[in-house]
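With one protein chain held back, the other chains of the complex are shown just where they sit.
Here is chain A:
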Amino acid sequence: MNESESWFDEDAGPLVRPFALTRGRASVNRHDLNMITLVSATRSDTEAVALNRESVEIVRLCQGRLLSVAEIAAHLDVLLVVAKVLISDLIDEGFLTVHSVAPPPTNVPDMDLLQAVLDGVRNL
């Protein structure tokens, strides 16, 4: 077979099994990340060259801006659970920092936040 011809196409699915990227770890979510947790890079992507390709890409995506876990997973085209493992590693290694605030422990509704969202959608 001519090497330039692929026997597979998109329908064949990913050729790298999803958890190969995370060395088989599916649930190492040490930073309690959820799909809208915001992170940004604290080091440049040139410092990340020793990391795997996906991790370098995450550090590159997060330069100077906040991205959610869901956005990172979408840009990398990996499962959310895989993105969480990669992001957790990058936080431990000092490449990323978490910005979102944990929900308040009390049962008092955060009316300020709800009002801010209402004002925000009104101003769309």
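Convention: contacts are C-beta pairs under 8 Å (C-beta built on N, C-alpha and C of every residue); 3 or more make two chains touch, one makes a residue touch a chain; residues count from 1.
As a working rule, contacts and distances are computed from a predicted model.
> Mind telling me which option in "High-affinity branched-chain amino acid transport system permease BraE", "Phosphatase PAP2 family protein", "ATP-binding protein" or "Response regulator receiver domain-containing protein" is what UniProt lists for the chain we can't see?
The UniProt record for the chain left out of view names it "ATP-binding protein".
> What chain A residues would touch the chain not displayed?
18, 34-38, 40, 42-43, 64-66, 68, 70-71, 73-75, 79-81, 94, 97-101, 103-104, 107-111, 113-122, 124
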